Structures are given as C-alpha cells and as structure tokens.
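What you see is the complex with one protein chain gone and the rest in place.
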Amino acid sequence: MQSLALIAPLIILLPSLGTIINFFWGPKLNERFSSLIGITASASTFVVWLVLFSYLNGNYYQPAIVDLPILDGWIRIPSVGLEIPWQQRIDTLSVTMMGFVTFVGTLIHIYASGYMHGDPRYARFFAYLNMFLAFMLILVSGNNLLMLFVGWEGVGLCSYLLVGFWFDKKHGVGLKNSNAARKAFVANRIGDFGMLMAIFLAFWTFGTLDLYKPTEVTNPHMMEALASGGGHGEEGAAPANGAAEEGGHGEEAPAGEEGAGDHTGSAAQLVSLASDLPIDQEGDHGEAAAEDHGESASEGHAGPVIAYTDNTHLTFSQLGIFAQAERLAQLGEGETLERGDGTTAGRMINFGAFELDIDTVITLITLFMLLGATGKSAQIPLFVWLPDAMAGPTPVSALIHAATMVTAGVYMMVRANSLFHLAEFSSLVVTIIGVLTALSAGYVAMGQFDIKKVLAYSTVSQLGFMVAAVGVGAYGAAMFHMITHAFFKALLFLGSGSVIHGVEHGHHHAHEHKHDDHGHDEHHAETFDPQDMRNMGGLRRKMPITYATYLIGTLALAGLYPFAGFWSKDEILADSWVAAIQDGKFAGFVALGLFVAAALTAFYMWRQIEMVFHGSPRTEAAEQASESVWSMTVPLVILAVLSLLGGFLNIPSGIGLFSFGLQGVFGEHTLSTWLEYSVVHLHVGAFQPLIAIVSLVLAVAAIILANRIYGSNKAINSEGLDPLEANPASRPIFALSNARLYWDEIYGRLFITPFNRTAAFLANVVDMAFLHDYFHDSVITKGFNGIGRLLSHPIDLGIIDGAVNGIGRLTRWISGGLRRTQAGYVRVYAVALLIGVVAVIVFMLLPVLQG
Amino acid sequence: MVPTEAYIILSMVLFAMGAMGVLLRRNAIVVFMSVELMLNSANIALVAFSRHWNQADGHLFTFFVITVAAAEVAVGLALIVAIFRTKQSINIDELHLMEG
Amino acid sequence: MIEVYLFGAVGVLLITTAALMLLSENAVHSALFLIVNFIGVALLFLMLEAPFLALVQIAVYAGAIMVLFVFVIMLLGAEKARGGASTRRFPWLAPLAMGLTVFFIIAVGWAMTQGQIDTLQTPPGKGVVRIIHAAPEDAVGVAQAPAADETPAEGTNTSAVPTRPEIVLPPADRVFVLSVDGDVVSEAFGFGDSTAFMELEPGSHTISLATADGQDVLSTELAVEPDAVLNVVVAGETALDIITTPQTTDTGLTIINAYPSSSSLAIGDLQNALFDDSRVINLVVAELGYGEAAEGLDYPPGFANWIIFEAGRVDAVQQGNTTPILLRFSSVAAPAVGADAVYVLSPDRRPDGSLRPIVTSLDLYAATPFGSPNALGERLFAGYLLPFQLVAMLLLAAMVGVIVITYRGEHVPKPSRTLRRKVSRPLTSVIANQTGAELTSGAPQLPERSETPAGD
Partner (left out) sequence: MDIPSFADLNLGVTLPAVFLALGTTVLLLIDAFLPKERRHLTAWFALAGVLVSFVLTLFNFGSSETALAGMFVADSFTGFMNLVALTAAAITILLSIDYLKRTGNARGEFYSLLLLSTAGAMFMASANDLIVVFVALELLSIPLYIMAAFRLNNAKSEESGMKYFILGAFSSAFLVYGSALIYGATGTTNLQEILASIGGIVEAGSSAIFYLVIGAALIVVGLGFKVAVVPFHMWTPDVYEGAPTPVTAFMSVGAKIGGFAALLRVLVTALPFLVAGQTVEPVWQNTIMIVAALTLIVGNFVAISQSNIKRMLAYSSIAHAGYIMMAVAAAANPFTADFAARSALIYLLAYTFTNLGAFAIALAIEKDDGSGTDIKDFVGLARSKPVLAAAMAVFMFSLTGIPLTAGFTGKWFVFQATMQAGLVPLAVIGVLTSVVSAFYYVRIIVNMYLSDGEGDEAAGATPLVNWAVYISFAGTLLLGVFPILATNLTETVTLLASVAP
C-alpha cells in the first residue's frame, strides 16, 4: 500500500511531458491532437491524484515523503550543512490542493479545447497550461520552502506567458495585454522578494528549509488519537464510513481496518509510515524502532499502533522549520536546546551584527510571507495586477486567476500555520489586509461593466475572505472556502467565457461575416466590446445551459443555502465570531467586516445576472448570441453540480435540520478532520445558527435590493448608464466604485511623486559634484522642467498603467539620471576611478585609525 | 643611509604626479608617458623595499614591471597609430563616439 | 651624509622633471623630460644597491621605450595636442584631479609616516647554513685501525660528536646521503661538494650522513643562532668530523682551516716566483687556527702560487727553510674579485701515513651579492620561472597585437572622421537604382568586387 505514494513524481512529470510535446512538436500537430495531449496529461495527473488519495486513506492519513529516485539530493553541500532535497510531501493538505488543481485543471483543459479553437498558437496554449499544472503541483507538493518557491516562480511565469498570450491582437489590444502581463510579472516579483526574504530568514534561523523532516510527526495530537482510538478521527464520527467525496474513500475504510488488523503490534510498520525516506524501504530504521518500542507498542491492541506519537524523541536538528520554531518559542529566557550536533540553540537568533528574539524573527518571517502572499493571492497592496490579468484567455482566468494559482498564497500561509499561530501580530495584520481587500474589492466590483472584471474583483474579494480566515486562525475554513471557491469561481469564469464567446459569435452573425473564422479575429471589433455587460442582456433564452449553470454559480458565490458558498463562507464568519467572542481576539472583531463584504458579493453578482441574462437584449450581438459547443458546456454542468454539492464536504456539527440529514452521507467536518492530520492548528468549529441566519438574511436582502434596482429590464438605462449612476444620490458612490477607488492613482501619489523628488535630488547632487559642466543643460534645465511637468500632471505620466508600471517608470528615470555620468570621456572615467581609489583607501583605513 | 620611508614617499609623490598626468593631459602619448611614470614610481618603491628586506624579490618584481611596461607601450603606441590614421588626432577627448 | 644630499638632489630632479613633463605643451619636450626622469630613477637604483636594474632602467626605459615614444611622436607629427577651445571641456577636472592627488598623497603619506619602517622587522631571522664536504677519501679510508683506538678519545676531542660508529668504507662509498633533520638534502654528497645556503630555523638541528644503503656514518647536532651564517665543513683526519665556522660577508674568498694540527697555519703568496729562491712572500693569511675561517679575502685574480706553512714562521720560510712548509699549492685560476670561492684546508694522508693539508677548492653557490646580475639571474630561472615564461607569452601577445592593430587591410581608406560604408555595388547599378534609368544595358559591366578581405 505504501508503495502507492511512490508514483507521486509522476504528477509533475506527466504535465511536463505534455508541455514538452506540445511546445516542440505542437506547431506540427493538428488541434485535435494537441488538445488530446494536453487533456490526457492533465487527466492523468488527476488519476495520479486518485492513487495518492487512496494511499492516504489506506495509511491512516500518515504523510509520505517521496524522493525523486534519479535526483540524489537536489542542492547539497554537506560541508556547510546545506541540504535541500527534492522531496514531495504527500499529506492531506497537499493532496487536497492537488485534488482541486488537477480536477479543475482537467475540466478547464477540456473547456479550452473548444474555446481556443482556431487560435494560431493553439498547441502553445496547451503547452503553457500543462506547464502551469506542473509548476502548481511542484508548489503544493514540495516538502521544502525552496521547492515551494520554485513552483511559486514557475506559476508566476506561466501566468505571465498566458496573460500576454494574445499579445499580437491588433488595435492596441495586444499592447494592453502585454502591459498587463508585465504588470503581473513585476507585481509578483515584488511579492517574490518577500518570499525570498522569508526563505532566507527561515534558513538562517533553522538551518533547514524542510517543512517537516521525514522522520517527524506532523500533528502529535492526531497521532495520539490514532494510537489510542484506532479510528480515523477523534470525533469518532467515522468519516471512513461516509460516502466518498470524490470516490474511493468509502472502499478505503475497510481496507484500512483490515490493514490495521494485519499489522497489530507491528510498530515497525507504522513508524515506517511516518518516516519512510523512500517509502518502500522499511528496513533498518523501522525494525530498530520496533525493537526499542516493541513493548510500549501495546500487544494485542485492537487499533493501529503508533510507535511515536510526538517528536520528543527527535533532536532539534532532526525537525523541520515548523516544529523547530515551536520548540524555540517555548523556550524560556536563557534556556537552550541541544541541536543534536553538539551545538545549542536559544531564543536569541544571531544575525551577525545584531540578535533578534525568536518571536521577532517569526513575526518577520510571517510578515515577509504575507508580502509574498499579497503578490500571489492579489491582496492589498499588490492586488492591482489581477484585474488587468483578465486580458488573458478566459480558461486562463478561470484556472490560474481564480481557482488555483491565486490561492497559492493562502495555501502557503495555511502550510505555515504553526508560524502564524506563534505570531499574533502578523495574524492581526493578515486579518486586516484580508478584510480590507474583501471589502474594497467587493465594493469596486459593484461598479464595473466588464463581465470578467467583475469576476476578477470578486476573486480578489473572496481571496480576502480566505486571507482573513487565516488571520483569525480558521485554517480549515480558509481551505474549505478555497475549494468551494475554486468550483464556483471556475464555473463563473467559464460561464462568462461562454457568454463572451456567444456574444462575439452573435456579433459576427449580426454583421454577416463569415462564421468560420470566429476565433479571435479582431478585424471588426474596434467599436464592439464583447465583454461589456452593457452590450448584453436577455441571454437567458439564447444560452439556457450557460444561464442555468451561471445562476447556480452566482447563488453559490452569494452564499445562499444550500449552495457550496453558504457552507464555506459561513464557516469563516462563524470562526471569526468565535475568535471575537470566545477568544476575545481583536482580529476576530476585524473579521466581522466580512459580513458587509458578503452582502456586497450577493449584490454585485445579482447585478451581473440581471445585466447579462435578464431583461431584453440590448444589442444585436446579444440578440444573435447562441449557446456554446458541448466541450464548453459539459465542464459547466460538472462544475455546477459541484458548486451545488461541494458544501457538504464539511458540514459543521450541531446543525440540526439545516443539513437535510446529509451528514449521514457526508459526515460532519469531513474536510476539517482530514486536514487536521497535516494542519496542526486547525480549528474545528461548531455551527453558529445566529451567524448563518444573519449572513443568509444579508445575502437575500442584497439580492432583493439588486433585483429592485436592476430587475425588470432596468439594468442599463437608455443612455447606457447604470441606474446607480443615473441617480444623482448614488452617483458618487458608483463613480468611486467604477473608478476602482482611485487605487492606481493613490499609488501614484504615494510612491511616484516622492520617488521622483528623491531622484531629482540625487540627480542634482550628482550633477553639482561631478559633471557640472557637461550635463548642466541636460539635467538641471531639462530635469527641472521634467519634474515640473511630472508634478503638474502626476497622473498623466507615470501612472496610467497603475502603480507597477509607474514604479517602473520611476526606476527608468533614476536610471536615466545615473546614466548621464557615463559621459564617454576617458578622462572623466579616470577621475571616477581615482575617486574610487581614494574612497577605497579611506574606507579601508578607517577601522585602522579607529583602532 | 637614507631611510626607506624617504624613498617610498618620493615614489608616492611621483606616482600621484603620474596619475595627475593621466587625468589632465589630452595628448594620448603624454597620457601613456604618465602611466610609465606611475609604473616607475612603483619600481622605486619595490627596489627600496627590496633593499630594506635585503632580498631580491623586489628586484625581480621590478624586472617584470619593466618588461610588462614595454609590452604595454608597444600595444598602446600601435593603438595610437591606428587611431591617428582614422581620426587624424590623438586627443583622447575626441574619443567619444560612445556614451550614455 | 653624502648619501642624503645625493638623495635630496635626485629627488628634486625627479619631481622637477616629472612636473615639467606634465606641464610641457610639446610632447617631445615631455618625452625628453621623462628620459631625464628615468635616468634619475636609475641613479636611485644605484643608491639602492641595484646596479643591474639601474642599467636595465637606462637601457630599456630611457633607451628603448622612450625612443619608441619619440619615434611615434615624430611619425605622427603629434608633438602638440590638437584642438583649441573645443577640447577644453572640463575646467573642473584639473582642480578636482589636483585635489584628489593631493589628498591621496596626504592620506597615504600620513598613514605611512605613522608606520615607522624600522618596525617592519622580520620575525627572528633564520640561520643560513651550508654544508661542505672536505674529507678526502684517503684521509678517511685508511683510518680503520687507528680509528678503533681513538674512539674513546674522540668523545672529549670534539664534543659535537658524541658517538661515532667506526665504519670502514671502501672508497666508492664515500659519497654520502646528506640529510638535515631527516630531510634528504643531497643524495650524492661527495668530496668537494657543498650545498647551497639553506635557511634553518634558529635552534638545534641534526645533520647526518649515511651511506647509500642507509648506514649512519655521522650524525651530529648543530646549534643555529638567529641570523647566523654558518659553514659546516665535514672533514676529519681519521673519521668524519664537523667544523662549523661563522661567516659574515658573502663575497670574496673564504679559507677554512680544517686541518687538525697543534699550530695555526699561515698562507703566503709567492707570486710568480715559482722557482725563485728569493722568497718574497706576501702573506695572504697570517694566522688561521683549526676550525677558523678567513673570509672576505680580496685576492687578485689570476695565477695563485701559495705556500702553506706553520704560522709565525714567515721569516724562516723566507730564508729558505722548507721545514715549516706543509704544502705548496699552485693554481692557474685563482678566484676573481667579487666572486665567491671557498678553499678548505683539510687533512690528507701521505702514503707514509703522515698527514699533510690539502686545499680543496669548492665550486660554491654562495649567496650572490645583493642586486647583482648573478643574483637576479639565478632567481629568475629558478624561483621565477613562471612569471618569466608568462612575460614571454605577454611579449608575444604584444607583438601579435601590434601587427594586428596596425594592419589596415588591403586598401587604405581615405582618412576621414566619419564612418564610411563600403560600396559593394558598381556605381552604375547604384545610379541605375536611384534614377530608374537603365544605365547598365550596353555599358560594359564592371567585375563584381570580391567581398572577402585578405588575411583570412
């Protein structure tokens, strides 16, 4: 059974293979073959996932760590103790992530095979999608921060390539696309800086990057439960008896019990489960452990026997970063720990010039991680790239920018829950950022007309929910929401893609152009935007399947009972409530702001339904729109089913009638219990009827309100204005939302102007002291003029494309100033050299003189 | 007996004068001469130190410096000749086709 | 004191000429001032005991390099820097450069005067030792029988040798393996050989001689003082013995007396009077006791005609008494002045069993005089082989480079300030292209020029 986990490397290898085939031979293959390869690669990862899933179920959810056989260590310098192996971690958390990545990924591959039909770079698209899958799976399955980072960068790269996929569109659209791609890349690089710093700090502090070492017990609490209870969870709710979420779970349970019976008393077996280096070698270590602990491993015990239920037998350096951090944080003043190699570790971490307390270090690490997460998961202040990234093809938006990649930041924080648990301050910051993001993005979504922009801001907002959940310690709720969100947001994006496709089709039709080149040819599109909701309306009858599924997605996102969103959003709110009321955490109170965000969600989603599907068609294109092909609608239907049922994965306890008795089928807290094996500080909360009712009422009220405003064919008035915009009372509110809170402009004022001033100052100093005569004219005169112009039109110059490009411009500006020192004259260079000589001599002499 | 420091300070003054020549003169040939002056002053220091330590290493270093200087001069003068043929000038301030 | 004045004068000369070189508008003047400067540097080298470098300085720098400079200046007609106001581009550069260099001088000069150079002492100097084999085969070989008797006496005689194995060695084995502190210095150390000066840490060292098959012949402790320079002579009347003599100078003729006799020896020079009985004797060494060395002798080169006799009996010898004379020694090539030579007087056994001194002249690698071509040459080809070869490669590169850079291709372009593009098409087709007229028809076609330039 354990050898099942050995196929884990395949989950990365298969999509890589797909990438290579499609990348190098793709242009020679036809569409059908390219898509077949892409879909096969993707679907096979899902099959691998099924195997891994059944492996976990058959092994009491004990994590496996899988070495890549051909890679003997990845980065290894024994002399300095640098050892970063290429290891995949198969535990409940990573398998959960892999599950929806591969599943949603496969559906989107299928969808894309229809959507991208006719694109000249069809094969390239599938190559990129497969590459994305490979990197995403590296990200979630890596057992060390560096692998996580490799995946992290890799998915960023794929995102960059895919956002700019249509760089060659005409009429400036291509340029916009490539600018969006660049913005995404650069914003992510800023986040990556945070990640890198976090990694370096972690390595410095702990001397390793492994999340958990192979011999280590992840969650002592669950191990004890396993050892004593013999069941699959401490609740004894026997989730093993429940029906499988994705299949396989049910038939697993008997196998598990059988296995337990077989191996009664065999400690070696279970130790090797928790510690298998390559799993199939249960050789010496396991047997030795069996001898040592054979007696304590109670004879004749009915349940499975665990030799070690905690990590006390391990020395400090045999632990991964999380367990090390916990041990260090428990130390008192002046206490030290044996590292196991003769040295000791204390609370104070030495950074060369200064020392920091371990608490400070953990806070720093988590804050840097947060910076990384704000980049990848599009949180304030780095979220600006995500809405622009909608320039990419719709499957990309669905897969990368809604379901998977953007959740990487949340995943990383959940993975690091031990650290966030220790860092109260960081958690508070996380909550604040999450709530602010959820609120502001929800508000902005209200005023958008682009169908995908609405969804994009909605994604940002929902990610804010998840981040806030991490902040209040509701890791399980965050993961739960991530899964359900992946289902319904992918559904909504694919649905919007279907709508765009349909409208565009209709547009072609209306203009009596040839139907066969309906791909993405833009030659008559300069005045018509198929993504603008003002151009739609009344699509309900034209595209019935799309409508039905879209409606389900909307209700799920709005959090209506019994759709998936209700359960997951409710759990976040309930956990915040508990954190606020029971634990008295300030973060919990902050998180209550999410109620407002939830109401906003329902509002803008219903507005979208009204604008797109209800009422009567407002353009000819909408009139002529038609339903999409089956390869696009089938994934919609599958996702719609999941959006409907996904919430039952984690039915809370104490729910009573609400569940229709479904907990008999799905079990209670199935997901949380399952995740608890790898998320140490997971919090399993009970149902809060009050919260559920309040949020439900808010959502329904918001929908009713939206219906009042936009319903009955009032979605867009005759002047093409939003009703809110037309009404003078609400116009400022709408305008603010429509202008995206002036976020990009604020960035401009906050960063660009001061930076420009600094740059000007630098330029002047350099100029006066160094090359006065030569570039007096070019810098002083032109420079001041330029600054003057910049200051008088702050928004005009650097900021059109938002903060990121603005910073880019600023750097270019500094760079231009510095570059002028390069006058082209040898003697000037020689003087610079001599200045350098004198400076170096003085610098080197200083310590001698001081001494 | 003149102390070694005296030689070193003399050599350093000459070295600085050579450096000044590189910075101030526009005639490429004179710039080269200034570089030669700098190398020579280093030679003085080397020989002085060599006497101080009463061993020949410094002398040998000097020997190599002289040889290297000869090689450099040959290449440098060839460059000057080549540039003169192209530009009709050996003013190093006129070498600024490239900048920025 | 004179040296200080001289230094002052040369220093002023150097700085003045350097300044004048910098200030001359005319490049030829600059070059001439630089030549004077280089000659001044050569003078400094002479003062610093580097005569060879002084010559090299004049020959290579003043002679070759500067001639090259002047030649190029005259060739290009570039004695004055061209260009008027347009090139006076950086008025700020002169004061800045001046300031920087002055700062440089002050900072570095100050720092250096902080460091008294006299404090730059070497860690306690190593002793320098050379070992000389001056025991003729005969002297040792016959001694087998008496050696047995003298064994007890020897302990008192030479305290440096506590015990000495009595070994009868066939003549062929008188070539020993010499080792110091267990490290083999010479595999074949025979009569008349000597080692180079070896640096040894101050303290006690073991010098041992062994036969080729590893039998120990002699093993003795040697105390080395810091900075001492020692000659260690292996000699002996009956068995091998060690005589150490200090040495202070390292040039000239050194004579070491390793002849065991009760009286001191004297050496006289008969000059050319080979068969002359007048016996006008110039004393080379008046008195030299056993184990002593006379060093730094300034003996005129050429023919040496020496007698060695008991010290204090010059008069007797001059009067024709031959009894005190122990040895007459003639040599065609006496050591040259300044060169290094060591003569060792060691015991030799006559066929009748009595002893007489013989003179062993040693072909020595002594520490060559500081700064001499010898000294440099030796080091250059031994320790400095790598940089020497690298410099050779460097000169090769420079030579190739000069050829490459000054090569102009097959055509000489018209001198111009702007880049010109080569016209690769015949003019007619260019015109045809620009005017649209069909010029080429009927006109004789120019042959296409080959595009490949020469040299590949």
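Quick notes on this one:
Letters A, B and C mark the chains in the order given here, with residues in each chain numbered from 1 onward.
We take it that a contact is a pair of C-beta atoms (placed from the backbone, for glycine too) under 8 Å apart; a residue touches a chain by one contact, two chains touch by 3 or more.
These numbers were taken from a predicted model, which means no experiment stands behind them.
Within the full complex, the chain left out of the display contacts the shown chains A, B, C. Across the entire complex, the residue among A:7, A:20, A:196 or A:331 in touch with the chain not shown is A:196.
Considering the full assembly, A:824 is the residue among A:220, A:346, A:711 or A:824 that touches the omitted chain.
Check A:88, A:159 or A:177 against the missing chain and you find that the one touching it is A:177. Those residues of chain A that touch the chain absent from the view are 71-77, 79-80, 82, 146, 149-150, 153-154, 157, 164, 167-168, 170, 174-175, 177-178, 181-182, 185-186, 189-190, 192-193, 196-197, 200, 203-204, 350-353, 808, 811-812, 814-816, 818-819, 821-822, 824, 826, 828-830, 832-833, 835-837, 839-841, 843-851.
Contact between chain B and the unshown chain involves residues 4, 8, 15, 18-19, 22, 28, 31-32, 35, 38-39, 41-42, 45-46, 48-49, 52-53, 55, 57-58, 60-61, 64-65, 68, 71-72, 75-76, 79-80, 82-83, 86-87, 92, 95-100. What chain C contributes to its contact with the hidden chain is residues 108, 111-112, 114-117, 119-120, 122-123, 196, 365, 378-379, 381-387, 389-391, 393-394, 396-398, 400-401, 403-405, 407-409, 413, 419, 421, 451-453, 455-456.
Please note the rule applied: only the chains that are shown with their structure count from here on.
Annotation: 75 Å between the Cα-based centres of chain A and chain C.
Note: centroid distance chain B to chain C, computed from Cα atoms, is 26 Å.
Inter-chain spacing, taken between the CA centroids of chain A and chain B, is 62 Å. Multi-chain contact residues of chain C (touching two or more other chains) are listed as 89, 93, 97, 101, 104, 108. In chain B, the residues touching two or more other chains are 19, 23-24, 26, 93. Looking at the complex, you find that chain B touches chain C at residues 1-10, 12-14, 16-21, 23-27, 29-30, 32-34, 36-37, 40, 43-44, 47-48, 50-57, 59-60, 62-64, 66-75, 77-82, 84-91, 93-94. Only residues 772-774, 825, 827-828, 831, 834-835, 837-838, 841-842, 845, 848 of chain A touch chain C when the two sit together in their complex. Of all residues in chain C, those touching chain A in their complex are 89-93, 96-97, 100-101, 103-104, 107-108, 111.
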